[in-house]
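One chain of protein is taken out of this complex; the other chains stay put.
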Amino acid sequence: MNDIIQLTRKDLASDQEVRWCPGCGDYAILKGVQSALATLNVPRENMVVISGIGCAARFPYYMNTYGFHTIHGRSPAVATGTKMANPDLHVWIVGGDGDMMSIGGNHLIHVLRRNVDLTVLLFNNRIYGLTKGQFSPTSGVGKKTKSSPMGSIDPAFEPISLALGAGATFAARTVDLWGKHLQATIKAAHEHKGTSFIEILQNCIIFNDGAFDPAVGKKVKSDKTVELVHGEPLIFGAERDKGVRIRKDLTLEVVTLGENGVTEDDLVVHNAHAELPGLAQLLATMEYPDMPVPVGIFRQVSRPTYEVGMDAQVTQAQAAHGGDKPSLTSLWNQGDTWDVAP
Amino acid sequence: MNDIIQLTRKDLASDQEVRWCPGCGDYAILKGVQSALATLNVPRENMVVISGIGCAARFPYYMNTYGFHTIHGRSPAVATGTKMANPDLHVWIVGGDGDMMSIGGNHLIHVLRRNVDLTVLLFNNRIYGLTKGQFSPTSGVGKKTKSSPMGSIDPAFEPISLALGAGATFAARTVDLWGKHLQATIKAAHEHKGTSFIEILQNCIIFNDGAFDPAVGKKVKSDKTVELVHGEPLIFGAERDKGVRIRKDLTLEVVTLGENGVTEDDLVVHNAHAELPGLAQLLATMEYPDMPVPVGIFRQVSRPTYEVGMDAQVTQAQAAHGGDKPSLTSLWNQGDTWDVAP
Amino acid sequence: MQTVESVVVRFAGDSGDGVQVTGTQFTNTAALVGNDIATLPDYPAEIRAPAGTLFGVSGFQIQFGATDIRTPGDISDALVAFNPAALKVNLSRLRKGGLILVNVDAFSSRNLTKAGWEHNPLEDDTLAAWQVVKVNMTRLTREALKESPLKTKDKDRAKNLFALGMVYFLYDRPLEHTVNWLNSKFAKLPNVAEANIKALKTGYYYAETAEIFRATYQVPEAPIAAGRYRNVTGNLTTAMGLVSAAQNAGLDLFLGSYPITPASDVLHNLASMRAHGVRTLQAEDEIAAVCAAIGASYAGQLGVCSTSGPGLALKGEAIGLALMVELPMVVVDVQRGGPSTGLPTKTEQSDFNIALFGRNGDSPLPVIAAKSPADCFDAAYEAARITIKYRTPVILMTDGYLANGSEPWKIPNEADLAPIESDFRTDPEGFQPYMRDEATLARPWVKPGTPGLEHRVGGLEKQHLTGNVSYDPMNHHRMCELRRDKVDLVRQEMPPLEVIGEQSGDVLVIGWGSTYGAIRSGVDAALADGVKVGAVHLRWINPLPPDLGEIIARFDKVLVPEMNLGQLIKVIRGEFLVDAKGLNKVQGMPLNVGEVKQAILDLQYGEA
Partner (left out) sequence: MQTVESVVVRFAGDSGDGVQVTGTQFTNTAALVGNDIATLPDYPAEIRAPAGTLFGVSGFQIQFGATDIRTPGDISDALVAFNPAALKVNLSRLRKGGLILVNVDAFSSRNLTKAGWEHNPLEDDTLAAWQVVKVNMTRLTREALKESPLKTKDKDRAKNLFALGMVYFLYDRPLEHTVNWLNSKFAKLPNVAEANIKALKTGYYYAETAEIFRATYQVPEAPIAAGRYRNVTGNLTTAMGLVSAAQNAGLDLFLGSYPITPASDVLHNLASMRAHGVRTLQAEDEIAAVCAAIGASYAGQLGVCSTSGPGLALKGEAIGLALMVELPMVVVDVQRGGPSTGLPTKTEQSDFNIALFGRNGDSPLPVIAAKSPADCFDAAYEAARITIKYRTPVILMTDGYLANGSEPWKIPNEADLAPIESDFRTDPEGFQPYMRDEATLARPWVKPGTPGLEHRVGGLEKQHLTGNVSYDPMNHHRMCELRRDKVDLVRQEMPPLEVIGEQSGDVLVIGWGSTYGAIRSGVDAALADGVKVGAVHLRWINPLPPDLGEIIARFDKVLVPEMNLGQLIKVIRGEFLVDAKGLNKVQGMPLNVGEVKQAILDLQYGEA
């Protein structure tokens, strides 16, 4: 592909003042998304960013593309209609953990099931930001908020696991402040044909500050996260001396390379392209803090996309009519008709 | 537990004429559920059956218990309220694949996440029965129906996989006509503390007749299904000579015992009680017809239940007041108050 | 043979008796011989209700005539009852002296008990007030098909055609159309075709030979305007009207829908029109359906969604979004009995309120109603035309009766349809997302993909012209007024109201929707009784037509018949400060002509 479309990050910034709280992780994501999108060789007018409601969902206003700030939880449904109506558009959905996993949970799993060719960016800050700090479906048990003053009793969703359970053909995780990783993940998602789901761990400085620091913070991330690379063994640690091994009962454990005779060959090798999502699920449900938090692409498999399937039906139906719409008269005259003479 | 409550199946049949189509799989399920519930040592008045809308959802009318035929897709939400308001009740939710996986998908995954102590009976006939035969989220690609005259382009949900992805603590599959298996599964679900999810393969004789016959039909079922038994290897086949083995890359394959030196020890041993759902997911996403359809209990793990967690907060809050509600006067007088003299 | 002006026949039996097929065949033949017709199928709520039960009775009523037929008839002249339950359920709607044609073979004691007959009504004087014709339909059909290789069970299923044959004889109809239909329908099952045809003919000849009817009837051709006709249900014309509008506007049509009785056929029909550029999404629920339609309109197609009451209730929030982003969309509401799940298979007009008012905030939008199955075409076309022109969602109201009822539709000429311009903005020069057309107050419709017009829309209040988010108090007030004014401007599209009957006088009847036929005939009847009555039937129920007030002023009294407890009437009263009275029927059934006439007389002369 020739890089005929020359865009810079700035070209993708709209004239609207950004209104997130100072220090919010959303700023870094915005920058990353703008940078990544500028390199895609897609004309700006073919980009559409669709969101629900929430802090994250303010995103479209800041993108100098087509943008639609819809209603709470419904962006996957709106985007499905947009993409089906015009498969040439490149569609991104942006929303928070409340927007996508709480009120919008059903639309999310259904867009993943259908495999509409678009990218879902879930900004997971494990809190409701815009409504000032209630727990979300990813907050987890014990979280004290205004709506859970004695601590929440709601277990958390594991977003990647839910997405895989719904049939996601592409699922990945990245982090707001990991600029390069974020951009690479977004580009990979864009290249994927079908619904690509990216969970972005995002810091809400006001209502859930530091929620992910123990795992993804600068100092600890090498020890607390493991990068999933297709075809590579699961190795991590500042010294790259730790790995993930599978036990006979199919549970996972952390081992140290070189200790007790453990070698790279003993480790789980990531296969993002496995036809069935079993391995990806095993990885998605590894439990932090015993196990590292996996980042990168969990699954990426090729399946027919929805909007293409629908277009094919239209094309096929029109084939009988020289590839065009039949006349209305022919539509009206189907079935039994009779004439009444003047 | 003493069997103090003596109920028969007939005691659980209401006086309402059953209105399903002659030959519908729902009849067998009704019979099975009534039989199973009669043995639970639960007084009839403590049983509540809650449903959405659909053929399946007519279920409560035929049960001589408390029953609530709510609106389409919302039974998990209604049931959550009922169970939280009175944890002594035994609550069953009944609904079809459209009711629970299409419009009700979000409530389903959220009740599973919360782990409210109730049982979900999903009657999966892979079709919308009540609205006369449109494809459902479990119909799969290619299905021709009135709403998909050129064949559906919608990939199907795998209900057990979705349930596990949502965090289900109990997930099982059974079949409408397998009376004993059905009853045993229902009893196991009832004993489980938390949300138990049962997918019941159900034949819709009018709009999707025989959908499951190739796998669960009388003549083929031993060869096409595999029973999951905790602690047992996955063996199946009329001759019980086939098994499921895991490859190094964590994919599954069917092997024949005795051939190529394969023995029982090579087979996957089912562990329904594994803390993490990885194995259950592997099994749930095995692809028929290459692999047999697993039936029985995929997962059964113990987690705190939602309504108990909420009750504990009430109890704890009341502990300071001798275990009782504080007076209203004390509620009203919190914060700054001042007196105005007459 | 007697010649009569019009006849009402009702077929009734179990779901398995082929009642709907029989009725449809009778209908099509009546149409082909030149009668005017109107039909009303009447399904049970169950898919295949247990045979012989009262709640399982399936009915199909047709009125056909030599005059303008506007309703399926208040009461039938002849009842074909395939079993005791069918007889029981329908007797009260059969004219005294009317004909009952029964299948005696189905009057077993088991069936009698199921239907709640203590004695066999064929054997006592229960039916003395009617002419009863008892025929062993099952036995005679078996007899006729002796030679057929079909199984007995399958032979028995042909008894509906035996009955149809008898009824064809009774009303002097040709068999030809049904014979052709059977041949083509069972082209691949010649045994079945043959058996059915045999049964049909045997029934016909049996009626002739056995002289089972006291009299036979002829219903001459109706004076119908020249043209080509087709028998249509409202759900079919709705689909065709929408597709026709889209195609004339140069647009593809996108339908987001979730199945629901009685609206599902709109989805089914549109799904079969792929060749016309129709994309359908059977969405996960009604909210997704409307949201996808909004997304498609946003992308530049004509977004449509179709549903019934409970589904409309779910769509309120999203319709508000469409109204705020000012995009075209047609929302089809095929009303059924409410509230809540209500009476899913029955008809009603009780979604008026939610259509006008079922959204948070000040959120008016145009609401249009169809008045007959054929008229659904025009109403749907007009709904689409207006939504495209004004860029605000339009709600199209039909109901269960229109959806499933049928009547002849005069197939239009393409040239006669109103032109529709989709008029996408492509010029960046001077573009602002919320600039407005002066005549319509419509904002520009821009397809994403258009260079230089990138912009953002959403559900937050937006600044006049720029469309930027705005919390400015005065701007909000102004935008609320602009959205209201835009809807009010649709008045300029309305031709003068047609006043049926007297142009001024005693009573004005104001109706909307599917009650048209009953009102029109009821007004005729009252006119014949000397009441100076006129009637207007509203195509647009919001905004109200500009000349309605002036017409109301010409009459002393106003009557508003509705199949609800009084919804339009409240708006009429509030708008025109007139002490209108209601005729309200909430029985899951269309209004009767007689009821309308009586209400007019009651209003004029006081109740008896």
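Per-chain numbering from 1; labels A, B and C assigned in written order.
Definition applied: a residue touches a chain if its C-beta (ideal position, glycine included) is under 8 Å from a C-beta of that chain, and two chains touch if they have at least 3 such contacts.
Keep in mind the model is a prediction, meaning the values are calculated, not measured.
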| item | value |
| --- | --- |
| Displayed chains contacted by the hidden chain, counting the whole assembly | A, B, C |
| Residue touching the undisplayed chain, where the options are A:L12, A:A36, A:C55 or A:V94 | A:C55 |
| Candidates B:L30, B:I50 or B:V226 - the one touching the absent chain | B:I50 |
| Of C:E5, C:D362 or C:E421, the residue in touch with the unshown chain | C:D362 |
| Absent chain, residues of chain B that touch it | 14, 16, 43-46, 48, 50, 53, 60-61, 63-71, 74, 76-86, 88-89, 106-107, 110, 310-311, 313-314, 316-318, 320-321, 325-329, 331-333, 335-342 |
| Residues belonging to chain C that touch the chain removed from view | 44-45, 55, 287, 308-310, 312-314, 316-317, 320-321, 323-324, 337-346, 348, 350-351, 353-354, 356-363, 458-461, 471, 473-474, 476-477, 480-481, 483-484, 564-565, 567, 570-575, 577-579, 585-589 |
| On chain A, residues whose C-beta touches the chain left out of the figure | 17-22, 53, 55, 69, 71-73, 102-103, 105, 128-132, 134-135, 137, 146-150, 154, 206 |
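Criterion: only the chains that are shown with their structure count from here on.
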| item | value |
| --- | --- |
| Whole-Å gap between the CA centroids of chain B and chain C | 39 |
| Separation of chain A from chain B, taking each centre as the mean of its C-alpha atoms, in whole Å | 28 |
| Junction residues of chain B - those touching two or more other chains | 102-103, 105, 137, 150, 154 |
| Residues of chain C touching at least two other chains | 274, 284-285 |
